[in-house]
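Here the complex is missing a single protein chain, while all its other protein chains stay put.
Take a look at chain A:
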Amino acid sequence: MSEPIFDLTYVWAAIIAFGVIMYVLMDGFDLGQGILFMLAPSEQDRDIMMNSVAPVWDGNETWLVLGGAGLLAAFPLVYSIFLPALYIGVFLLLAGLIFRGVAFEFRFKAHSSRYLWNWAFAIGSTVASFAQGAVVGAYIQGFETENMRYVGGALDWLTPFTVLTGLGLIAGYALLGATWLVMKSEGSTQQWAYRLVKPLLAAVLLIFALISVWTPFVDPFVAERWFSHITPIWLLPILALACAFWIYRSIQAKREGTPFIATMGMFIFTYLGLLASKWPYVVPPNYTLSQAASAHESQLFLLLGLLFVIPIVLVYTAWTYWVFRGKVKADQGYH
């Protein structure tokens, strides 16, 4: 919307894209604990599941806030169209996150009401994951806009397609959560987590296959991008499938850390594939990155500060991780 000497829009696009995948990976594995929570064989497994993510959950929430504020700063049009269009979904997301957040805190103190907090944690996490997945679907579908405003209805975002993407993300987060648990736990909990991985992987692959077949029909732009000619982006789904195979192999071999890394890889390549499908549209089908960007001065003002502040943030964050280094063990439950 302004005439800069050098364009920061793509720098900001990279920053936001990075922030989003950071959020997805980090909150993904702990939302995954919630999704799998009520399936766990025993209350002790649940203790371990919660303990395994308790130390990191806090920071993940801050990434989400940064995502919101960062979008407002760099791509205000995305902020001001997505949120109204997804009004009901955003409410569900926030309500889910609230219940889940406080369940984290209260469950360990509760005795007779513990089952209530268990369910609050499980349902809150699942609803929040579904809402996030539906956002992805809604993004693929596109938004009805006019003169930079959303003009569609309250439930336009809720279609069979977005329900499928919502379920897809639930399955995906559950897979991340299961492989995380394989890495972080031992004994019977770990055995249970090992058993979960293959069925979850199958579910994820099935849903992702359905989504991939369906997407070009939802949006001709995507069809054009992928099928009009031979393109290097074909590599992305191939790499994602390779990661899926890697997960399978590492589970067969009973590796502990590898399945989690491989799952992250699968997420990253799928995510890049999604970005490639829509590039350069951020508010499809009408607005591109540069049309959605904020004023150059504002992008610059924030970027200069970030360059200075972020290294400091990283230093003290790393320091606090160092203070709390070491594993959370099974017998270190709460009282």
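Observations
Convention: a residue touches a chain if its C-beta (ideal position, glycine included) is under 8 Å from a C-beta of that chain, and two chains touch if they have at least 3 such contacts; residues count from 1.
One rule holds for everything that comes next: contacts and distances are computed from a predicted model.
A single chain of the complex does not appear, and UniProt lists its protein name as "Cytochrome ubiquinol oxidase subunit I", one of "ABC transporter ATP-binding protein", "Sulfate transport system permease protein CysT", "Cytochrome ubiquinol oxidase subunit I" or "Inhibitor of MCP methylation". Screening A:Val11, A:Leu25 or A:Leu66 for touch with the missing chain picks out A:Leu66.
Between the chain not shown and the residues A:Val20, A:Met148 or A:Ala203, the one that touches is A:Met148. For chain A, the residues in touch with the chain missing from this view are 1-2, 51, 54-55, 57-59, 61-62, 64-66, 68-70, 72-74, 76-77, 79-85, 87-88, 90-91, 94-95, 97-99, 101-102, 104-106, 108-113, 148-154, 294-295, 297-298, 301-302, 305-306, 309-310, 313, 316-317, 319-320, 323-324, 328, 332-335.
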